[in-house]
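Please read the structure below before turning to the comments.
Excerpt of the complex: some chains, original placement.
Chain nomenclature is as follows: A and B, assigned in order of appearance, with residue numbering initiated at 1 for each chain independently.
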Amino acid sequence: MIKLLPKQEVFFDLFEQQAETVNKGAQCLAELLKDFRNVEDVAFKLKATEHDGDEIAHEIMRKLNTTFVTPLDREDIHSLTSALDDILDYIETASDRMALYEIKEPTEASIKLSAILAKSTELTLQAVCGLRDMKNAKTIHEVCIEINRLENQGDQINRAALAELFKMIDKPVEALKWREIYGHIETAIDKCEEVAEIIEATLLKNA
Amino acid sequence: MIKLLPKQEVFFDLFEQQAETVNKGAQCLAELLKDFRNVEDVAFKLKATEHDGDEIAHEIMRKLNTTFVTPLDREDIHSLTSALDDILDYIETASDRMALYEIKEPTEASIKLSAILAKSTELTLQAVCGLRDMKNAKTIHEVCIEINRLENQGDQINRAALAELFKMIDKPVEALKWREIYGHIETAIDKCEEVAEIIEATLLKNA
């Protein structure tokens, strides 16, 4: 079952497919929050996208466990695919909870947070595509810095949103619902930053 | 302090003991939720079970740090014992919170979730016992698929339960208590799936 050198490019192919699926999910969530129609349908569609991402992640893990020589450190391949998988999980859960809790309209903060996430997964896809050819180290580094900046911006929006929620003393259950949803979107943004960190560490090791 | 080859079987012995202790804890929690008597006594008993599990986990880590050649990859031994330890931690915390929050009667969802967890730890024990002899790879794989299926089922029950909770607009504090307890049971079920994933990866690597 051990495969040797030539086919290693397959890891980069799979990473790109996974990052594209993640980005597709994030764009879909951001669009949902902009016009907020057919929440249940979008949540259902995102469940399918999340399933596609899962399949790719499993394929990467299977390849990792049966390939002797890998193009990146084994633990980096594992961390990278796990972090990409997590992003999509949180996106799917955010949309699922909006349907489940019968949310009637989005908050300003949820629209802003999902737009930041969509921008962040776009950049994450760029950074992942850069992995195949380490010559782009400088460009990738700049993309990673931008992902970091977006994470900080998301953090500020989330803080302000939490402060708002805790003023809804008369609607504690609404506050709880939104706090959970904000948490999922924010964690997805954090996971983009984690991907960026793994990629930066990989660049340094291979410099 | 470095020990060489022969005594490696001890890792499998300890893993089995740990998985048995975990399973004992889950059965105990499921029984508690069925008749819901003596909550404080059961929580106290589970604290002792959790302590027993801790001792085994520490023994595994001590052996890992002082053994040169291990029967499985070092990081897999570490992940496996940590995940098993986590299952029992969440079981103990779930029962502790029921006592602490003076819960008067169990919800339907909590009875169902704890039954799924009990079935899941039984299968986890089977999968762990399979590790000693990799010839059983096919059977272990089927057990792992079943653990996955149970996790999905638990997820659905938890979703429905959350939707119910958020309708308890007049009892937000009750909702908070149960949301926390559901969370602990669900995370314990997730951790069974994590154990299954580690075991499947180990099988692939050693195929």
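Criterion: a contact is a pair of C-beta atoms (placed from the backbone, for glycine too) under 8 Å apart; a residue touches a chain by one contact, two chains touch by 3 or more.
Treat the numbers as computed from the prediction; the structure is a model and nothing was measured.
The full homomeric assembly consists of 3 copies of the same chain, 2 of which are present in the displayed coordinates.
Everything that follows uses one rule, which is that only the chains that are shown with their structure count from here on.
Centroids built from CA atoms put chain B at 28 Å from chain A. Residues of chain B that touch chain A in their complex: 75, 159, 162-163, 166, 168-169, 172, 175-176, 179, 201, 204-205, 207. Within the complex, the chain A residues that touch chain B are 1, 61-62, 65-66, 75, 96-97, 100-101, 172-173, 176-177.
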